[in-house]
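Here the complex is missing one protein chain, while the rest keep their positions.
Each chain carries a letter (A and B) given by its place in the written order, and its residues are counted from 1.
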Amino acid sequence: MSKVSLRVAGLKVHYRTLRGDVKALDDVTFAVADGETMGLAGESGCGKTTLGKSLIRLDGRMRHVDGTVELDDEELPIGDTARMNDFRFREVFIIPQYAMSAMNPTRKIGKMTKELLESRGVRFETVRTELKRRLELVGLAHDVLDRYPIELSGGMKQRMVMVLSTLLNPSLLVADEVTSALDVSTQRAVAETLVDFRDRGFVRSMIVITHDVSLVYQIADSIMVMYAGKLAEKAPTDVIVDSPRHPYTQLLISSLPEVGVKYADKRLTGIPGSPPSLLDPPAGCRFRDRCPLAFDKCSEEPPFVEVEHGHYVACWKA
Amino acid sequence: MATTSLAGKPEAERCCTVDRVSMVYKIGAFGGTDLPAVRDVSFEVRAGEVVSLIGESGSGKTTLGKMILRLCPITGETITVDGVDISTFKRRRLKTYYRSVQGVFQDPFSSYNPIFKADRVFSMIKDEYFAEVNAAEWRRKVAASLEAVRLSPDEVLNKYPHQLSGGQLQRILIARALLLDIRLLVADEIISMLDASTRIDVLNLLADLKAQGLGILFITHDLSLGNYVSDKTVILRRGRIVEMGAPDRVFGNPLHPYTKSLLTSVPQLHRKWERVEAELAAGRAGLTGRCIYHERYPNGDGPVGLDAERPTLAEAEDDHFVACFQADGEETC
Partner (left out) sequence: MTVPSVDQGVDTKVDRVPGARREALYFALRNKKLVGGLTVVLLFLVLAVVGPMLTAHGPREYVGPPMQPPSSEYWFGTTTFGQDVFAQFVYGLRATFRVGILGGGLTAIIGMFVGFTAGYRGGLVDETLNMITNVVLVLPVLAVLLIISAYLRVRSVEVQALIIGLFSWPWVARAIRAQTFSLRSRDFVDLARLSGVPTRRIIFGEIAPNMASYLFMVFILLFGGAVLFAATLDFIGLGPTEGISLGLMLNNSVKWSALQLGMSWWFIPPGIGITAIVGAFYIMNVGLDEVFNPKLREM
């Protein structure tokens, strides 16, 4: 068994709203091994982005209710924004959704990089050579540093963001929907850059959050599927795609049209119904109402257990 | 003649014909620079047929859809629907046109005015086209239309857009189009913002409507979706068609380098990138250094468009057309 890099145990994070707490993450327990690229997949509102954010920075509306996050055997003070500063960027970093459009349009990229580094107490000069080497690696010319974000294409911006976020070789990188706004061909380049960075040791392990299972199938070692704020299944990539155990994963995978599949030959079906509200989630299995296999026992909450080596499922039928 | 199979179809069968259409955006101060968004694009959509228009951002696919819907001006030659040129329609004539051609757009939430209830899209149709129909009969008509898109009226009527899911909203928009006597539906990325588990239902719905004789122009950036429902695939790149034909030919035997690169980049389930790449490389082995288009038209001066003399596409096999392999077609290869 390889060394564990990230260990999340019993994590509960709620969103505060006027109508009450939204239980966006409920009792999430998993581990990411050293060197592992884990794909985190799920539909909108399943809590995957919340999970990503919880590892780095809770925003004002998020509340850490329970559970621990350990990175390299050191507990992260995720509820404490100020203390997390020591870990952010150096140990754990996130490429948030829409990071590309979050770049300050009035700052040249080089200046922005410098400010970012210096806000973390790193002198720009000490990393300059390494920065240039990495820009070359992803196929960006050095002069991007003298350009404004608007002069870069989406793919270039995303690569710039990736270089920036891994510059201090964080232990864990969380990439939230980094490819979703990109064209197909750029998408592949960006996804492969992520793998390349891992192989070169710029990051040790990665969590790639996406709604697109087929994308993480291409690059991830394992895939974790979330449903309505809870974990549904985690297994090595091929196992998830070829022999999923959780009914939700099964239905999800079978609803995806593939190149070559035609309506006339094979009519695919979606999953009827919609996920429960997380303001007041039902007891027991949260997929119960939409699940074709549901039975009495599903009114109890199924534990997220290892059914095979490295294959975890939260379902009584698995 | 290479173009006969395109041009030779009887007029009655053709629903919408796009013939050598171009679109140029003026950019910069005083419209100094021309940015061609669509260049010499010709294709047709027949009744009971789904045509997938596939392209990345900037390929001009949305512009083409909007031209057919007359939401942006048509330049170049013509777009005809049922044999009538639509580019000059004004007011009343345009309103009549919308009886037979309708569209559904990408973002279900932006398609509804957030301050009104979702069924306003129905009442708008009633006010404009069915003012004389009485309320009870209208309710029946709406209910029937909603049933056709497999929604129950109680579930969706009298609700605000944010109370409904993306999939429901898109289906309501299709139901709205069905209230009119439409022959052509332009579906612009209508499922790209939906969740995976609900996408396929909307896609199946399109397939059912097609079976009832509706012509559908399905605009998407996702090759696998385009393949699932369509009878014909049109691949656009920077405003030009690069490859067109039956989906199994275009996807099974991609000839144009761009189509190939798209196919090797799209993430697929069960097939890793490396494998797809190796397979396609084997398939295209005989094509290295060749250009089917220029082999057929050495001077690049063959017929264009559907009926006329200079095609931008050469027929490589039955129902499979390909453009010059040179990326932009500006230079000869």
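In the analysis below, contacts are C-beta pairs under 8 Å (C-beta built on N, C-alpha and C of every residue); 3 or more make two chains touch, one makes a residue touch a chain.
For clarity, every value in this text was computed on a predicted model and none was experimentally measured.
One of B:164, B:244, B:276 or B:291 touches the chain omitted from the figure, and that residue is B:164. For the chain missing from the display, the contacting residue among B:173, B:263 or B:323 is B:173, taking the whole complex into account.
Check A:236, A:276 or A:310 against the missing chain and you find that the one touching it is A:276. For the chain left out of this panel, the touching residue among B:60, B:76, B:103 or B:267 is B:103. With the whole complex as reference, residues 66, 69, 71, 94-95, 98, 102-103, 105-107, 110-116, 121, 124-125, 127-129, 155, 160, 162-165, 168, 173 of chain B touch the missing chain.
In this text, only the chains that are shown with their structure count from here on.
Rounded to whole angstrom units, the spacing between the C-alpha centres of chain A and chain B is 33.
Only residues 56-57, 165, 195-201, 203-204, 207, 221, 223-225, 227-229, 247-248, 251-252, 261-273 of chain B touch chain A when the two sit together in their complex.
Across the complex, chain B is touched by residues 43-44, 183-185, 187-188, 191, 211-215, 217-218, 241-242, 251-253, 255-263, 267-271, 274 of chain A.
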